[in-house]
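Missing here is one protein chain; the remaining ones are kept as they sit in the complex.
Here is subunit A:
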Amino acid sequence: MLLRWGQLNSKRTAATSNSSRLVEQTDPPLREAGGWNHRAPLRLSRTDLPTACKVANRRYHPPSQVFLRAVPIAIAKMRLIIRENKQQTSLWVAEYIVHRINAFKPSKDRPFVLGLPTGSSPELVYANLVKFYKNGRVSFKHVVTFNMDEYVGIPTSHPQSYHSFMFKHLFQHVDIPPSQIHIPSLENYQQYDDLIAKYGGIELFLCGVGSDGHIAFNEPGSSLSSKTRIKTLTKETIMANARFFDGNIEAVPKSAITVGVKTVIDAREVVLIADGRGKAEAVRQALEGSISHMWTVTALQMHPKFVMAVDEAATEELRVKTVKYFKEIEGDQDKPKAKL
């Protein structure tokens, strides 16, 4: 289905990709970025255009000045990738990230900007990325990373800090220069979104999801237009995290710095990984629920390029119809070389 100006993407549909059509001419750097325009204007009403362009850090041209020409565009599309288990799911996600980085052909002047999470689901993705790096399939030399969150009140060298997690599972194993890494902190969080914009926005944001549907530390009730900020952690989160601090609730940080829901949505692509029965309800809300700040993950329904990678267990709360639909559009997933 082709999208027209002013039309909201209310239905998800099999994309007729590679179609050519008339769109607003973009600034040259964006066209060079692979020629694919996933930017917000495509799915927003005309009145939203100035805001959308601001968000995308581009100048807004009123319609009278727009020079129209044909360029290929990607159609807004949601994908659900279902794999048998956690291992298969993380392998697919790692393959996909490697595919995206390599297709982007990043360079010193045009790095691939990657948003990164921590947690048990991403851990295996990182292990696979490290393996692919060691096999020479990918390089992180021209990748710039932005992590989504970090605790406040524990030193970065603390074994439970997200600095430690990222160093342990990814950064120490690959060729990424330390200067290209960003993790939110008390010092930088106020400029964090500006810094992301300076790099031209995040190309791909990898996300996990909490069992209550939170993305980053945007717990139920967080504003869907929130940006990077300090969040006080809920009692439930502190209790749940105590297991990482020798069961000592006193030792658990009481607040964290996190990117906002909007920071995630502003990325040109969001890849969300969820595995296990514990995430099934969050997956159901993300796919079948209504957009609500009580399940912050649902905000991603508005995203033009959103990929969810889940294992079988995480689909257990979904309707059969939903699963069938996505399986159908993804084609035969049991092929050894499944599509990326």
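In the analysis below, a residue touches a chain if its C-beta (ideal position, glycine included) is under 8 Å from a C-beta of that chain, and two chains touch if they have at least 3 such contacts; residues count from 1.
Criterion: contacts and distances are computed from a predicted model.
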The complex's invisible chain, by UniProt name, from "Radial spoke head protein 9 homolog", "Small ribosomal subunit protein mS29", "RAB guanine nucleotide exchange factor (GEF) 1" or "N-acetylglucosamine-6-phosphate deacetylase": "N-acetylglucosamine-6-phosphate deacetylase"
Omitted-chain contact residue, chosen from A:120, A:156, A:191 or A:225: A:156
Which residue of A:102, A:120, A:172 or A:232 touches the chain not shown here: A:172
Those residues of subunit A which, in the complete complex, touch the missing chain: 156-157, 163-164, 167-168, 171-172, 177-179, 181, 183
